[in-house]
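One protein chain is absent from this view; the other protein chains keep their places.
Moving on, here comes chain A:
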Amino acid sequence: MSAGSTDTGSMDAGDFAAWIRSTAGRVSADAERLTRLDAAIGDGDHGLNLDRGFRAAVEALPEDAPPGKVLIVAGRAIVSKTGGASGPLYGTVLRRAGKSFGDAAGVDAAALGAALRAALEGVQDLGKAAEGDKTMVDALAPAVAAYEAALADGSDLAGCARAAAEAASKGADGTVPMRARKGRASYLGERSEGHMDPGASSTALVLEALADTAGEG
């Protein structure tokens, strides 16, 4: 976390850029695993697509911009370069979160929680998925709920982000027995059961990267 942090912690533009870089690194390292998950029930390109998208986001990261702008610019790059449904969806996550920050130079624990809530609402507006549909919402929704619960319990930003990451990972694991109701996997009916949703898995990576970034410094 940055110098000048309050008691509950805060993140500045550099921290958000670090989050995007950290996510890009994790996605790149796990691209083969994500693509393998997607090959089981999707169209087999999730890791490759997301790797391309987050690389583009890293390249697009602006200098001397507030946190909101950092995320909006990164989100736009992801929409343009990712390909597949994950482009608009992850682009929406970053852009909705970024918009919720306005021009603020620092983001505290409450503001980050509101941004994650806005991101979840954006994904659900766009994709119309509910919990239990075997999508990224099954990782993101419990993550947002866990973040908010930790915040209400008085956790600092890093603690809230860690709670969110753990809930996302558990949520991704929980997609394994589900039957898909969105995307290509939904055409497979019961044959979509027994596989982890690749979008939920990549969402867990994104939130682990956030928790690690928030916990540094």
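What we mean here is this: a contact is a pair of C-beta atoms (placed from the backbone, for glycine too) under 8 Å apart; a residue touches a chain by one contact, two chains touch by 3 or more; residues count from 1.
Following the convention adopted for this analysis, contacts and distances are computed from a predicted model.
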Per UniProt, the name of the complex member that is left out, chosen from "Cytochrome c oxidase subunit 1", "Carbohydrate ABC transporter permease", "ABC transmembrane type-1 domain-containing protein" or "phosphoenolpyruvate--glycerone phosphotransferase": "phosphoenolpyruvate--glycerone phosphotransferase"
Given A:40, A:60 or A:126, the one touching the chain that is not displayed: A:126
Full-complex contact with the absent chain, from A:57, A:70 or A:85: A:85
Absent chain, residues of chain A that touch it: 79-80, 83-85, 87-89, 91-92, 126-127, 183-184
